[in-house]
Each structure stands twice: as structure tokens, then as C-alpha cells.
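The structure follows.
The complex is shown incomplete by one protein chain, all other protein chains being positioned as in the whole.
Here is chain A:
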Amino acid sequence: MTPPQRQRRFPRAAPSPKPAEPARKKEGGGNPERLYVVAGPDGERADLDLVTLIVAGSPDPPPSATPEQAALLRLCAAPLSVAELSAYLSLPFGVVTVLLTDMLAAELVQARFPIVREALPDRSLLEAVMHGLQRL
């Protein structure tokens, strides 16, 4: 019996493995990370990835917080990804990014941006992941 036959495809002219995102490695200086905002069909949104980690500045919501904001602050007392927030809140990912856009602007939460694939992957990062998987 022979399996069906596929035909390989090739990278398109301009592969862009880097989404527009703030420089993550800019350490030091207590400079809060700049919030980049992208214009979407329903207004402006912070450029948040599924695995951007969100941390509450303080778990106690200000009196002005909406119920959604209060719930979100409580959830990310410890760092939590946008995907996890979406799952725990039972809200679509896009709705959570809209909520977070306001909260980032109001500095109620901070974002820790993910490490994304680059043309030349960082070998020490890959080695760290391999070590972590081996412990599983």
C-alpha cells in the first residue's frame, strides 16, 4: 500500500518571523516597557500575544475598577498568560486584549513580552527548554 503523495512548498518572498513588538531585552533603568498599540477593526489594542505574561501592580483593585478588571487583577496576582486569563474568565481572547489594553494604559497591570522565534534561534534558550522537558 502506498501513501498519498504531497508536494513540498517553499517560504514566500518575505518571511517575517518577527511580529512588531517592543524590544524585550531592554533591561535595567526601571523604564516601564513601552506599550505598543495597534489599530484594529474595533479600535486600538495593545499588541498582546497569547503568551504575554500579565502581572498585577497590586492585587487590590482601585475603587474605580469594573468587575472584569477586579477579576483580572485577582487572577494575575502572580504572572499569568493572556491565554490563561481568557480561559479562566471564559472570555474570548480578543475581549481580554481589549480589557488589558485599558488596564496597561492605566498601569494597573504590567506585560512581560514573550520570546518569539527569530531567524537565528537563540541556542541557550533552546537548551534551557530541552533541560526543562527532560525533567518532565
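To be clear about the criterion, contacts are C-beta pairs under 8 Å (C-beta built on N, C-alpha and C of every residue); 3 or more make two chains touch, one makes a residue touch a chain; residues count from 1.
As a convention for this text, contacts and distances are computed from a predicted model.
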item: Omitted chain, identified by the protein name its UniProt record gives, among "Xanthine dehydrogenase family protein subunit M", "ATP/GTP-binding protein", "Sarcosine oxidase subunit delta" or "Phospholipid/cholesterol/gamma-HCH transport system permease protein"; value: "ATP/GTP-binding protein"
item: Hidden partner chain, residues of chain A it touches; value: 1-12, 15-19, 24, 41, 47-53, 55, 67-68, 70-71, 74-75, 78-81, 83-84, 86-95, 97, 112-117, 120-123, 125-134, 136
